[in-house]
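Everything on this sheet refers to the single structure shown next.
Coming up: chain A.
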Amino acid sequence: MPVTGIQAGRSGERAGVSPDMPARGAGAAATPLALVLETLSVGFGGLQVLDGVSMTIRPAERHAVFGPNGAGKTTLFNLIGGDLMPGGGRILFFDMDVTRLPPHARVRLGMRRTYQSSMLFPELSVLENLLIAVRGVRPGRFGLGRIRPGDVDVAAAETLLRNVRLTDVAAQTVATLSHGQQRQLEIGMALAGTPRLILLDEPAAGLSAAERRDLGELLTALPRSTAFLLIEHDLEIALQVADRVSVMHGGRVMRQGTPDEIMNDAEVQAIYLGGGSKEAGGHAR
Partner candidate 1 sequence: QQELKVGLVASLEGAFAVLGQDAVRGAELALKERGGVAGGKKIVFVRGSSDASPASAVNATRKLVEQDKVALMIGPLSGSEGVAVKDYAKTQPAVTFIDGSSGGQETTLVNPSPNFFRFNLDGAQVMAPLGPYAFEQGSKRVMVIAEDYAFPYSQVQGFMSGFCKAGGKVPRKAWIPIGTKDFSSVIASIPNDVDSLLVVLAGADAVNFIKQYDQAGGSKKVIGGSVMVDQTVLSYRGRFRSNLVGTLSSGWTADALETPAWEKFVADYRASSKEAFTAPSYFAFAYYNAVKATLNALDQVGGDLSDGQAKFRKVLAATQLQSPVGLITLDHNRQAVGPAFITKIVQRPDGKLVSSVVKAVPKIDQHLNMSKAEFDKMGIGSRDVPACP
Partner candidate 2 sequence: MRASKPAAAREPATQAALAIDRLDVRYGRARAVQQASLLLERGTLAIVGRNGMGKTSLCNAVTGMVPSSGSIRLFGEEIRGLPPHRIARRGVAYVPQGRRVWRSLTVDEHLRLAHRFRRGEWTPDGIYELFPRLKQRRHNGGTQLSGGEQQMLAIGRALLLDPSLLLMDEPTEGLAPIIVEQLAATLRSLAARTEMAILLVEQNLRFAVDVADSVAVMVNGCVVRTMPAAALAADRALQQQLMGVHAQGVGS
């Protein structure tokens, strides 16, 4: 399988491939790539958090991002989603340069994301939260018409509600939900509309075993037209759904490959996966 586009930036690892080659290669004329990241970098104060990250995601690709804590995964999502502006580099979304677009403009182009720590509307009900998510990508956001039960939007929100298993608490205000329930809602909000790319930041965190299983099924069952990028420390889920895996380390992409390749990579095991046996970290203290 050809390298689809994971290059560590300036480090010179896999130096043979220039960052934007695969994006603009022969195939560009046919279907545009879902996402192209070109040598993204960003720093806070003296700290270089991302250091030349390049990556491409094909339409319908399901891509998992692994990496130790603090590798820069969430920061990468913040750049793609528009919450942060990169210090350098470019972001192409279906061939469109979105590097400087505000978040809401990217969302309207079909990008959606979840947050690692839930970001919800605590005073509104669960259904209203989803309704807002549904309306966000449809025209009429300034609409002064009354929303009634039975509207298409409400129906769409109710479908989401069922998908993330929150029908029972639909009318409850979000502030009264348990942590896990809020995580479920967080995922539901990212699924609204027909996104072309979803960024999922540790969606399984805080979910119980049963809900994790549901999540896995939900992700697998997403229409194939939707690409997603998934940060996840729960390997079971990640491997269940991902086609490809990238591993980030210290602000760079260190490896990419198929799930199998990654799982068997010695270096990845050393910095991220661990030995998988009880003795691995025994000498910690």
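Just so we're on the same page, a residue touches a chain if its C-beta (ideal position, glycine included) is under 8 Å from a C-beta of that chain, and two chains touch if they have at least 3 such contacts; residues count from 1.
The candidates came about this way: all candidates are chains of the complex that A comes from, given by their letters.
The structure presented is a predicted model; accordingly, all values stated were derived computationally and were not measured.
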Worksheet item: With chain A shown on its own, which candidate in 1 or 2 touches it within the complex?
Response: 2
Worksheet entry | Complex interface listing, chain A residues touching candidate 2 | 44, 47, 67-75, 116-117, 169, 176-181, 183-184, 202, 205-213, 233-236, 271-276, 278-285
